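Note that this is a trimmed complex: some chains were dropped, and none of the rest were shifted.
Labels run A, B and C following the written order; every chain starts at residue 1.
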Amino acid sequence: MKRLLITGAGGNLGKICREGLKGYANVIRLSDISPMDPAGPNEEVVQCDLSDRAAVIDLTKDIDGIIHLGGISIEAAFDDLLQANLAGTYNLYEGARQNGVKRIMFASSNHAIGFHKRTTKLDDTSEQRPDSLYGVTKCYGEAMASYYFDKFDVETVSVRIGSCFEKPKDRRMLSTWMSPRDFISLMKAIFNAPMTGHLVMYGVSDNTSKWWSNDHADFLGWKPQDSSEQFRAEIEATFPPEDRHDPAVIYQGGGFAAKGHFED
Amino acid sequence: MKRLLITGAGGNLGKICREGLKGYANVIRLSDISPMDPAGPNEEVVQCDLSDRAAVIDLTKDIDGIIHLGGISIEAAFDDLLQANLAGTYNLYEGARQNGVKRIMFASSNHAIGFHKRTTKLDDTSEQRPDSLYGVTKCYGEAMASYYFDKFDVETVSVRIGSCFEKPKDRRMLSTWMSPRDFISLMKAIFNAPMTGHLVMYGVSDNTSKWWSNDHADFLGWKPQDSSEQFRAEIEATFPPEDRHDPAVIYQGGGFAAKGHFED
Amino acid sequence: MKRLLITGAGGNLGKICREGLKGYANVIRLSDISPMDPAGPNEEVVQCDLSDRAAVIDLTKDIDGIIHLGGISIEAAFDDLLQANLAGTYNLYEGARQNGVKRIMFASSNHAIGFHKRTTKLDDTSEQRPDSLYGVTKCYGEAMASYYFDKFDVETVSVRIGSCFEKPKDRRMLSTWMSPRDFISLMKAIFNAPMTGHLVMYGVSDNTSKWWSNDHADFLGWKPQDSSEQFRAEIEATFPPEDRHDPAVIYQGGGFAAKGHFED
């Protein structure tokens, strides 16, 4: 790949990508709303607010693929989500369309399906059940991706990412954990695939306890290497048992599903 | 029902509702962004821009049910849709939540699934495939409705409305047509039902040629009475045969699916 | 048919059958645990406790088909259900097997699936979710029927009967009502069919508001003629609106699902 754009490059996932994808493209353009570390070799650093359409159209020039991590990635006030995630995602797709970008990895979220119970196994045909305004913006992003593929032939893999950290941070993450290594290998699989169309899948390691199936995405050739099981003993020793009448335990979205309205 | 709110009451569907639902509630509050005819008996008329949150929260006070027809109902510039359909829908749901409104009829659209082929029979489990930015905002509205039901117990019936006119206006509408009479009987069925949860269904008459199944919604007890078939001869005499290689013929969304980007 | 046995012939459904099926078989043998009206022409009347195995084996001699309405048909103490519905059903199937009875109509019940929500459309593949001990005994009866067909070639149509009365008695019955006329025509369709295997279906009229599909049973050639819709206005005028947070409204089993344990 000649030039890969990573939005939200200053955030947690963005940093994992910046580090893990070094050398993957001739040039990696890194963008974030906040200042980032200066560009290293084969890097371009562009500070950019995704809600600024003209800036985003500029940002996506000469780009072959985009890892779209930008925008707000937690529950937030609607007006903030409106700009960062609703306008921002549109702007990004418009940039992609106008500049001929071929494929986008859209960082969707498990919070797009967070009101499914943990006892339900999901796949790509499961209905969206967002657990937060943030989750609603991710459903919207998936719809936008579908539209831009059907009409403008811009391909997207919408990855409903679980919890990507060095290790699981609580009992729920035993099921949702995605190792940074698996995240990076997924990014590569997505851009190596000859064809993706608009694909919805889950970003999760090969955990023993799991809620999501990626069988439909086998054509990608991605096979996660890690499992949260190695951390189970430590996690279970650290965190008290879960109460099955707690909405944060009942629903896949965890705390997001349990919380009331952001602005209350 | 004590007090029913109809948004977008000045539009095509709004006028059908205003006329057809006379007397259905003790008071019907009518709202539109544009001026409307003055209030008749048991009516309240409130001009209101749905993108004005405070106004919308005020508008939804003392309301039991909402027929939400407001916002933009055709393809439009994204910035207009952002205000009217994205912010507007959020504002409406926030009003409903804060004021304890029990149930909403959300006017979704066949354009939320317009990139399915006409040869595909859809039901409530079919994936969203919006055919326009407008369609994307309807997918978003359905996600918002799902969220407000799962978390705040505000029920919604998201009706993917076909084409509601006195009679079909072209060959495609032989399949998508919904008579005003059927539209009104559906509105009543929705608010009479003891329970709806969040339900996605199709707003279409009992046409002989059809693309959508409402079997899953039989609990509502709604049975359309009209069929486009009575107009077939007239329509086929008026409009030339369709070209099956035309995207407007291939896809359920018709012209919406065939058009390029709004702003080009 | 030469000789048809009706168990529970003294109950509500039994009386409907006795009346409605006059002349349908050369001889109709009527059985009940309680005394019945004396035998009319072409009738045999046999008082019999279904929990008495020897008596039941005797009862099923020279019989071609059985309409099994006997046993307890409401929630009851477990020990009573154990005898009447658990032992009783086994006894009946043993009688059928030993005496070469070809086909049985087993009166299952909507209470075998009563913990499904009203917003869920069921068919024969829906999982059993009994709403009462009574409902559990009906699930058991369906399993017994399956076993006797698979191993002993005794055919059964397990009919999950809704509410069979002259007219609906409350709002819920607008969905569950089965007219006596439709009940009788179903009994005839069941015994006229060349082959049934073990079939699970729903006993319900062609109501506008419905929860159950019998599409899979179309081979039977049964088509209900009545609809509860004619009674809607009267019912809605008589009974107050339903509260959607009431388990009796949420679940298909109505009051059965809402009640606590029988013996508490």
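As a working rule, a contact is a pair of C-beta atoms (placed from the backbone, for glycine too) under 8 Å apart; a residue touches a chain by one contact, two chains touch by 3 or more.
Source: prediction; values computed, not measured.
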item	value
Whole-complex copies, counting every chain including the 3 in place	6
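Definition applied: only the chains that are shown with their structure count from here on.
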item	value
Shortest walk length in steps over touching chains, subunit A through to subunit C	2
Rotation in the CA alignment of subunit B with subunit C, degrees, nearest 5	120
Copies subunit B and subunit A - interface residue numbers shared by over half, same or different	same
Rounded Å distance, subunit B centre to subunit C centre (Cα mean)	41
Separation of mean Cα positions, subunit B and subunit A [Å, integer]	31
In subunit A, residues with contacts to at least two other chains	none
Residue ranges of subunit A in contact with subunit B within the complex	78, 82, 86-87, 90, 94, 97, 112, 115, 125, 127-133, 135-136, 139-140, 143-144, 146-147, 150-152, 257, 260-261
Subunit C to subunit B touching residues, read off their complex	117-119, 121, 171, 174-175, 207-211, 213, 229, 241-244, 249-250
Touching residues on subunit B, where the partner in the complex is subunit C	155, 194-197, 199, 215-216, 218-223
